[in-house]
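With one protein chain removed, the remaining protein chains of the complex are shown where they sit.
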Amino acid sequence: MYELRFDATTCLSCETNDCLTRCQYMDIDRETAKAEITKIANGEDSFVLHDCVTCYACEEYCPMGNHPFYLIVERQEELDIPPLPRPLIKRGIQTGIPFRGEPEITEATEPALCMGVFSDLMYLIQGKLFEGLSVISMDPRKMFHYFCQLMYLHYARTSVIKERLPGITETIAKHGAREIVFFHDECYGTYTSYCPAVGIDVPFESVHLFEYLYNRLNELNDDIRPLNIKVAYQRPCSSRLSPDKHHFVQDIFDLIGAHSVEREYVDENALCCGGTIQGQRREGSRLRAADVQKRNLEDMVNAGAEVCVFNCPACYNTLAGPVSREGIRPMYMSDLCRLAIGENPAGRR
Amino acid sequence: MTLADYKYADMIHRCFRCGYCKFPVNWMDVNSCPAYARFRMETYSCGGRLWLTRAWLSDEIEWTEHLAQILYTCTACKNCEEKCPLSFNVDILNMIVAAKAEMVERGLVPSAVKEFLENIERHGNPYGTARARRGEWTEGSEIEQYQGQEFLYYVGCVGSYDTRAQETARTLGRVLTRSGVSFGVLGSEENCDGNEVNTLGEEALFEMLAEDNVRKFKELGVTRVVALSPHSYNAMKNEYPRFDGTFTSFHYTQLLRDLIIGEKLDVSGGFSASVTYHDPCFLGRWNGEYEAPRRVLRSIPGVELVEMEKNRAGALCCGGGGGNFYTDFLGGSESSPARTRVREASATGASVLAVACPNCMTMLEDAVKAEGLEDSLAVKDVAEIVAAACGTA
Amino acid sequence: MDVVVCVKRVPDASGMDALVIDASRKDIERRTLVAKINDWDEYALEAAAQLKEKAGVSLTAVTVGPDEWDDVLRRALAMGADRAIRVDEDMLAADCHAVSTVLAALVRTLPHDLVLFGAQSEDFGSGQLGVMVAEMLGIPHAALVVSLEVGEGSVRVDRELEAGALESYAIELPALLTIQTGVNRPRYISVGGIRRAMKKDLQIMSVSELGLTAEMLAPQAVLERLETPPRGKEAELISGPPEETAERLVGILRNAGIL
Partner (left out) sequence: MDSIYDSLVEIVGSEHVSTQPEELYIYSFDLGTTEPHRPDYAVAPRTTGEIQQIVRLANREKVPVVPLGGGLSLAGLAVPLKGGIALDLKRMDTIIEVNERARYAVVECGVSQGQLTSYLERRHPRLMHSEPGAPPQATIAGNVAIHGQGDLAQPYGFNSDMVNGLEVVLPTGEVCRFGSCSISPYWYTQHPLPDVGLFLGWAGTTGIITRVSIKLFPCKEILGAGQFVVEDEELIPELVHRITHTEMAHDLVAFSQAIPPFSSGLHHLTISLSADSEKELDFKMELIFDDTLGEYIRRGDGGFLGFTRGQQRPQVSKTSDWRKGGGFEYVGSIMPVETYPECYRRGREISERHDIPYTVLGRVIGMSHAMMFSWTYAFNRADPETVRQAREALHESDDLVLELGGTIWKPGVYGQKLVMERMDPNTLNLMKKVKQLLDPNGIMNPGNWEVGR
């Protein structure tokens, strides 16, 4: 089976233990951090396993290239410390079961774009920016054949990920594209971070959507009319798996004349949308999520954001309503880019 | 043909007849399927037509003149498609058109439809008036014959032959001239666009017309077409590409919008009236163009645009589509869609009912007379309102 | 049973305001007119097609004319004719006697239990052709038939008389009927149907193949000239609101003794 590559000795030599000391949801000093991460590495119980909100951020914080978050999740499963109530876990696992027949494998041309489980968001990949892309997973009835499964990190079920993921990569690979742009950066993180971490082969190259958009915008430079609007970016948990691509957010903003507002909860300090936290088993989770959302929103409002830019559809579902009620317009990054080249954004359906 | 050979054999039984197809977008009544609104029997709803089609093709019921009428009362307005919540909704109208096509193949169409189709085949228009007379509407105007101008102004059958619609066609010609648009018409060389023929299920005749038009346009080097009728616009934009028709098509309201935005057309003369706008099905629901005509109207000083309760995707069809402006299966009652529609227009308090389609124009103007509303409600084409505002009326 | 239907191609003048008489004054200006099947013949064809659908009928459609007349035969084929024969001879200027001589000669070569004609033609409208052919063939006939029902060895028909009176006959076969409009509802012939009929065989014959000579076709009646009728003097256009116009119309009709 696939084994997580995690080296506990590097944690002992780690000088910062950023993984836990920088956690925004637990208050942990360096000493405790080292002790707890070592306990976790050794397969022992730790309060961290109980209190973790599964925000992925420690994957990014770790300065040693270890995989603290994947480790926490593995241990939660092994020690039966599920972060969510049992029915939600069962529901989540069942959600990923394909049930409407096999997908049609169409020959993809280069480059290809994979929608993953967001086939019903095809309206977001229209217009010049996406012209000429061949699209994988266009049929909402078949989309679970393209489900990257990484969502189960929130469910303490890496076993499910490891069991299903090889089949999924195979289905995607069957389309024959060598380079694949992933609509959702959780898919991107899956194939560029998680798969290598546990030793699953990935027979294609993954391209981050924002890198693709950035390059496309450069090609369409003549069409760009600077937007001159103030934006706040809602960074999703999955982007913690590809911190090297995070700079494209700012790069795109610069290119299209969107001004990032000065915020507290930005970049590495970004806050979770709360979608996962609200359902967690730990006492007070719903109110905790509400509090996180409230702080996040106040931060955007105080910074004067006019648009809240989204990467992840789950964040969008959770936060689009609340941000609109604050008078901030929610928009996917792709729509923002379309606006900048004079197209009509697809907006909310 | 039996049910097994029917193109939608694996789909037509999927209609549950839940009745969504009869509602307008805002559910305010059950009167947005023009045929159902007119007759108020379940047979005339989209669901009723689908069930009857299936029953006919599987020999549960026999063909009758009444069955054919029920099918041909469908105006192809797409309200049902807009409302049907099921995943096959994109095909519910196609299923009815395919059933009509089978009636056409078996020769079993109502007499009025037969006449309509034969007239188009012989004379290139549903009225049966000679082709030679198609250009008569330009007489006394300065409209030129097409010879390589930027736009081909395609007028269509109603604009070419119907006295009232001819006025609109000439008025639009004057507006285009005033804006400095380079355009020409085909006059007696123009042929029917075939849009109605297509919705009536006469596929081969439609093919013939489309091929003829595409060939002619190519020979003349046409690259841009501006259509008076949304029906023509729809056929050219959505159907002609499969006959290799590669020119760009516009509905005239789109061109007027661009001319006004580009300040090529000065509407500062204004038009003082409270105006309500009726969305033509083939511009609105078929092509999603709800804003261009509204933008044009709003840009005219003095126009107070008021909306009917049923507007945009929820607009009630005038009852003229699917050849019904000629075959008139929906006429003759105060429940006729055109009459219902002018009552709705009148209820807004507007003094002008603006249309953007010659079929709607003829249908609604007749309905205004039938309702005795001539003194309070004038039917005017958007082009005519623009003409008044730029002093070429 | 063998049924033969004779059909004709006529100009369609319905789209024009008025007919124009050409320079020869013996014909109308045809260039601006489209051609079509003679209205009455369409009913005759429909009647034959309906017989074919009911019983084992072999249906042959025939015409006499130049090659552009093929289109009416294609239409007949699309309506269900098994065979179509055109005698290749332009007889537009010929008289009824000549045309019926050709048709009778042709029908004689074909098996025929029932021969159907339209009651008249839309262009010259003499209404003689069918009756003359019947006489030449020596078979019984009925003209202006408004309903027909084929039985064993005979056909039962209703004929239309003045003022809507009907006359019923049983006629022994073989027989010839000329068909009145309204006897049925001619089906629509789709463009697709006509295209498929293009693939069917169409037989061409010459008058000489029928053993006919120029003398036999010599005209007995000669057309001297065509004229448009003089314009009527009294036409009154009634306008105004419906209540008033209706009242005036009733008044006029009463005065004329019509009401």
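In this document, chain identifiers A, B and C correspond to the written order of the chains, with residue numbering beginning at 1 in each.
Convention: contacts are C-beta pairs under 8 Å (C-beta built on N, C-alpha and C of every residue); 3 or more make two chains touch, one makes a residue touch a chain.
Nothing here was measured: the structure is a model prediction, and the numbers come from that model.
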{"item": "Neighbouring shown chains of the undisplayed chain, as defined at the top", "value": "A, B"}
{"item": "Selected from A:Gln24, A:Thr38 or A:Gln278 as touching the chain missing from the view", "value": "A:Gln278"}
{"item": "Per the touch definition above, residue among B:Leu52, B:Ala227 or B:Val342 touching the missing chain", "value": "B:Leu52"}
{"item": "Chain not shown: contacting residue from B:Cys46, B:Leu67, B:Leu228 or B:Leu316", "value": "B:Leu67"}
{"item": "Missing-partner contacts on subunit B, residue numbers", "value": "13-20, 22-23, 26-30, 39-43, 48, 51-52, 55, 60-62, 64, 66-67, 70, 85-88, 309, 333"}
{"item": "Absent-chain interface as seen on subunit A, which is shown", "value": "82, 84-88, 90-92, 94-95, 97, 99, 275, 278-279, 281-287, 318, 321"}
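Throughout what follows, only the chains that are shown with their structure count from here on.
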{"item": "Chain contact graph, described as a line, ring, star, complete graph or other shape", "value": "other"}
{"item": "Subunit A-subunit B separation of Cα centroids, rounded to whole Å", "value": "48"}
{"item": "Euclidean distance of C-alpha centroids - subunit A vs subunit C, Å", "value": "79"}
{"item": "Subunit C-touching residues of subunit B, taken from the complex the two chains share", "value": "104-109, 111, 113-114, 117-118, 121-123, 128-133, 202-205, 207-208"}
{"item": "Subunit B-facing residues of subunit C, complex", "value": "12, 14-16, 32-34, 36, 79, 185-193, 195"}
